[in-house]
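Shown here: the complex without one of its protein chains, the others still in place.
Chains here go by letter, A and B, matching the order in which they are written, and residues are numbered from 1 within each.
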Amino acid sequence: MVGDFFAAVGDVLSNEVTYSSGWRLAVALGFVAVGEWIAERAGTINVSVEGAMLGGAFAAGIGYDASGSVSVGLLVGAAVGLLVGAVQAHFSHNLTADQFVVGLTLNILVLGLASFLNSSLKPETATAHVFEVPGLVEIPLLGPALFGQPWPLYLLYPLVPLAWWLVYRTRWGLEVRAVGENPQAADVSSIDVNARRRQAVYIAGITSGLGGGYLLLGQVGWYEDSIVGGQGFIAIAAVIFGGWTLRGAMFGCLLFGSANSFRLSLPGVGHPLNSELLSSLPFVLTICVMALFAHRTREPQSLARPFIRGLR
Amino acid sequence: MTAPAAAELRGITKRFGAVVACDGVDVALRRGEIHGILGENGAGKSTLMKVLIGLVLPDAGTIGIDGEACRIRDPAEAAERGIGMVHQHFSLVEPLTVWENVILGEPIRLDAAAARRRVQEISERYGLAIDPDERISDLSAGLRQRVEIIKCLRRDPAIVILDEPTSVLTPGESEQLFAVLRRVVETENKAVALVSHKLDEVLAATDRITIMRAGAVVDHRPTAEADAPGLARAMVGRPVSLRSEAAAVGFIEALSEEPAGAEGTAATQAAPAPVLSIRGATARGRDGRLLLDGLSLEVYPGEIVGVAGVEGNGQAPLSDLLSSLLPLDGGSVRVDDAAPAPGRPGAMAAAGVAVVPADRHESGCVLDMSVAENLTLVSPPRSRLGRAVIDRTARQERAEQLIAQFGIHTSGPDAPMWSLSGGNQQRVVLARELSGDPAVLVAAQPTRGLDVGAIEYISERLREAARDGVGVLLISTELEEVLDLADRIAVIFRGRIIGEMDRADVDVERLGLLMSGAQEEAS
Partner (left out) sequence: MTAVDAAAGTGDMRYDRAREGATVLGIYVASIAVALLVAALVLWATGGSWTTVLSALLDGSLRRPGRWGDTIGEAIPLLLVALGTIVNSKAGLVNIGQEGQLFVGAALATYVATHIGISGPFVLLLMMLAGVVGGAVWAGIASVLRYQRRIPEVLTTLLLVFVAAQAVGYGLKNTDLLLDPTPDTGNRNLISDQLDTATRLPRVSWFGNEFPVSAFVALVLAILVALALAWTVVGFRLQMLGQGPRTAHRAGVSESRYGGLALVVSGAFCGLAGAFMFAGGDFGNYRLTPGFPVNIGWEGLLVALVARSHPLVAIPAAFVFAALRTGSGFLAATGVDRDITRVVQALLVLALLVPPAVLFVRDRRRALAAARDRV
């Protein structure tokens, strides 16, 4: 048994395809996680990223079908993601309804809407063309994974440093961090707390929609209701797993994405391994990490707490 | 006097429902002056200042800045007009650094180097030494206030408002603060408004005083022409006769001359064993900070022990300890013959420790429950059907009885707790705690935020409890309150009791030195 297992691991690890697919899956999570990270720094656990991702994927399909252009598809996807984010933001940071309930309901709504519309619209889609970065793609094993992919994947590369710069190097980012830690103090310093939180959730919506669009047009190629299948939740887990740092969150995405690709490629190399174990790995690992490092990681102090002026 | 006032408020009126917080108030803040706004709690002085910085919109009245009439709708607008406020609480974000906090909320591009330089510059100009890269969470209360002041001065306001700035400071730190304010006024020709209910500090630090009572200005005069008894009279509205009232307006001199009541001391000597004894209590917070550092304290039946000290020196942890909210890392607590386990839910209450906590909304009552439920939180009356079932009729009866006995103003036992005024909520807490026949009564800041009538009532109840043989522990940052009520005074500093004295032997100056930890450093 154990020998089989290591043989399987060895086969998978020596295969370029594993890296390519692992990277692709990690990137899909990364789009969502990068926005979710900002939202959580501002104090929202934005459960509706799952819905935003699905909505983004479906809308990207419609956009591509209508225009024949991947760029247009991605744009439409991001716009629908923003729309989902906007509903979440206004319900949870204007009306101050419970953000989890809003998020879960939105997920049901988007899933229902997407499959309802899919039954009558059925978008025709295809994957974007592969763009190989000259030179870099020659790097053994990792080259094709990092630099020989469908072009929408590369959108994440500038997005990550951009998010870092936004949060740590701009006034807006400073205010976002303040709002996530101590909204009362931010309020007294004449920052519109709920506006910052809403904006952070918009961003999470946009990147999730983009992530959905990438999933459809850069990875899968056709729409189905299960296309997202909990990847939004995995991205949330990655942000928590990463201890609310961008680096940690991205590492989480890489780890969880690799686990997923591992699960998918095992049958291919002829080694049946417990795929349920690998599927639940992101969630189990995140719970374990929280349990083990609960005292060391510093979550935003006001995470998941609504802010109502005059109410502590 | 020919130049227009830096800020002139005319006929400011603000109502909250039926309560008139400000009623046609006129105040003028002038450049080069520290202007004291004096009044007891609830006199309307904070509301007035909130009008000036745009946190409260007045129902009527005009504001003139440098002679120009304007409307101030929010704090940002006030900042544009050159009005800055030094906030007391809630304004600093702990995990951020000093410089990040200082520039927080400013409509400028983020430039770390420039911000650091600016912080340094301000701290040098006013003698407010601070490291711009320090995290707020690592700073003491005094240093945090320094950051607040820098944050206010950074925008170079023409008018600086300070609301009760000394409540977190030692007397020494307060004097430093006033020296800084003096510099601000004299070298930069700014106008400073100092809001306070402490008569002596207003007398010591200001140039001009406006006295408010019940939402209206009752008097204003240059400080040089003011004297303490006159100001106290103006604040309260009649000659100050009751000692607790004198305490309420911060009139120490009226108290120092009087000897302590005799009955408490007699009780102390008669009682052989302490009813509450804390030995070497040590506790650390979750962040590892020392909350209590070997605190030892005894309370005998029938006496009132006052714990005096500057806020943030372990008063809250001490109160939490006796509310079973704080487990100890070392030391012990004994109540009568029992040794309740610190931190175990309900242990202290079961051992006979009643608590009127400072944060009554958090740990004194449940706002969303009814008055009757709040009056019977600890042990609701059980039904004959079984001990698990509540006897709602009995609860109702008991509530009605307590409401009558403690004179609680409410529409009935079923009224939600939040519909009561602060004073009546405090009565509910007191009624519940005293009705349980406690051995010890802990009262933490029992009169904070209450009006004079309520203060007098609470004080009288504490005295009465002591007369009935309860050991009363009064934890208060209001020195006057402690001097007024206590038979014995213990000074708390950095989580330990660093000195005790009988009320009769109190020397206010020595007390002040102790509160600033002077004793400890000398030894």
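Convention: a residue touches a chain if its C-beta (ideal position, glycine included) is under 8 Å from a C-beta of that chain, and two chains touch if they have at least 3 such contacts.
All values reported here derive from a predicted model rather than from experimental measurement.
Residue B:390 is the one among B:203, B:216 or B:390 that touches the chain missing from this view. When the whole complex is considered, the residue among A:128, A:217 or A:240 that touches the unshown chain is A:240. When the missing chain is restored to the complex, the residue among B:290, B:338 or B:369 that touches it is B:369. Listed for chain B, the residues touching the missing chain in the whole complex are 16-19, 21, 41-42, 44, 46-47, 50, 55-57, 88-90, 323-325, 344-350, 355, 357, 359, 361-369, 373, 377-378, 380, 382, 387-390, 392, 409, 411, 416-422, 424-425, 448-451. Considering the complete assembly, chain A touches the hidden chain via residues 45, 47, 87, 91, 95-98, 100-102, 104-106, 108-109, 111-113, 115-117, 119-120, 184, 230, 233, 237, 240, 274, 276-277, 279-280, 282-284, 286-287, 290-291, 294, 304, 308-312.
What we mean here is this: only the chains that are shown with their structure count from here on.
With centres defined as mean CA coordinates, chain B is found 47 Å away from chain A. Residue ranges on chain A touching chain B, taken from their complex, read 169-171, 173-175, 177-178, 181-182, 184-191, 298, 301.
Every residue of chain B that touches chain A in the complex is listed here, in rising order: 74-76, 79, 87, 90-96, 100, 103-110, 151.
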